[in-house]
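Worksheet: the structure to be examined is printed underneath.
Every protein chain but one is kept in place in this view of the complex.
A and B are the chain letters, set down in written order, and residue numbers restart from 1 in every chain.
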Amino acid sequence: MKEIVVISGKGGTGKTSITASFAVLGGNNVVVADCDVDAADMHLLMQPDFAQQEDFYSGELAVIDQDKCTQCGDCANVCRYGAIPIVDGEYIVDALSCEGCGYCARVCPTQAITNIDLMVGKWYVSTIKTGGVMVHAKLGVGADNSGKLVAKVKNEAKQIAAATNNEYIIVDGSPGIGCPVVSSISGANFVVLVTEPSVSGLHDLKRVYELVKKFKIKAGCIINKADINNEVSGEIEKFLEKENIAHISSLPYDETFTEAMTVGKTVVEYEKNKLNNSIVESWERVQLLINN
Amino acid sequence: MKIAFTTKGIYWDSVMDSRFGRTEYILVYDDETKELTNFDNRSISNEAHGAGPKTAQKLYEFNPDILITGNGPGGNAASVLKQAGIKVFIGASEMSVKEAYEKYKNNVLEGL
Partner (left out) sequence: MNIAIASGKGGTGKTTLSTNLAMLLAESQKVVLSDLDVEEPNSGLFIEAELLHEENKFKMIPEWTKDKCTLCGICQDVCNFHAVIQLGTKIMVFPQLCHSCYACSELCPTEALPMIPKKMGVLKHFNSGNLSFIESRLDIGEEQAVPLIAQTIQYVNENFSDNIIRIYDAPPGTSCPVIEATKDADFVMLVTEPTPFGLHDLKLAMETMRELKKDFGVVVNRYGIGNDDVLKYCTTEAIPILAKIPNDRRIAELYSSGKLIYNQHPEVRKQLDSIKNCILELNQMSAR
């Protein structure tokens, strides 16, 4: 069982569309893990059945028991986030401002404050249209993705892959360079970097690769919309060569991704298009790279 | 000398866990007493953030000389291990604890 993680520092590069195409090409030989839970879009292309769902708890939230509260105000005084305003004569916790540090509960003289585990979303195990399995999640408003949720989604995917003897786990990785993306790539066998030739695309690629390098994971790169700016594409290729990152493929600027998405399909399922072959070849290259 | 491993089980033929902070178990082998002890670290999955330093702190209590793991610890955990004077060897993924130990003995693993 090998774990392939697809990431791109910046949004809008086509990461999810490419990941979904790989998932379709892999068929029921792969388990899909969608760790891009801030903007989890992949389910729109995979027709999951949401067969199994569970609440996800992360972080804590202070709750004040008004019966025990003596209105002393100690909690509001120590709160650095301004999360305990007085509303209609009662101290109440503003859930969006509370960071769950627990300081208020520790200073409350009447033990009126408890920290509760915060239900921030749900995670699902679904059968998708390929017959394969996908593990995915949805977060509520104001909930941050975390290493915890990513680890949970990936772990679940791994257990399923081990139990059913699947060859690959394909992970749609988290954006950015913070804790969730660290958790996304930790334990991976291969990282696919998806980028686009824009000033910001190159900048973000370099930043996210720093992380991959730190974890010493083999990586390859797909340059999407490569012909939109040949100069920057050239710079990206130079960067790949310098860092010894495999150049998996360069895809042209092509609206087929969008056309296919509009009818709920990945490009590899969509009738006659130029991208189709390039994506199939990219998937084959990824498998070759990972297995040697 | 005591050698610690990040693992998915508690035996010599258990598989290594390539993650550090969120490793499922820590195994510690004392090559003088030939004793193999283990710590169940699975409750770490309840931690939203800071898994690295927390596991590193736990590891410190076992006082190992060497840690053998897969991807290597992140920045925060690495600073704890450094402070604790634990030497880290990485690259032990997708193999049993036994194989990882042999690779270490044969100087195949990369030191940080």
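Observations, loosely collected:
Following the convention adopted for this analysis, a residue touches a chain if its C-beta (ideal position, glycine included) is under 8 Å from a C-beta of that chain, and two chains touch if they have at least 3 such contacts.
Remember, predicted model here, so these are calculated numbers, not experimental data.
Listed residues A:Pro48, A:Gly176 or A:Gly220: the one in touch with the omitted chain is A:Gly176.
When the whole complex is considered, the residue among A:Thr130, A:Asn166, A:Asn189 or A:Asn229 that touches the unshown chain is A:Asn229.
Of the listed positions A:Asn145, A:Asn166 or A:Ser184, the one in contact with the omitted chain in the full complex is A:Asn145. Although one chain is not shown, part of chain B still touches it, namely residues 47, 49-50, 53-54, 57, 60, 75-76, 79-80, 83-84. Take chain A: the residues that touch the chain left off the picture are 9-13, 16, 38-39, 41, 44, 60, 78, 80-81, 96, 99-103, 106, 115, 139, 141-145, 175-179, 196-201, 203-204, 207, 210, 225, 228-229, 231-232, 253, 255, 258-259, 261-262, 264.
Keep this in mind: only the chains that are shown with their structure count from here on.
Note for the complex: chain A touches chain B at residues 58-59, 146-149, 151-152, 155, 179, 182-183, 186-187, 189, 214-217.
Chain contact summary for the complex, chain B toward chain A: residues 17-19, 21-22, 45-49, 51, 70-72, 74, 90-91, 93-94, 110.
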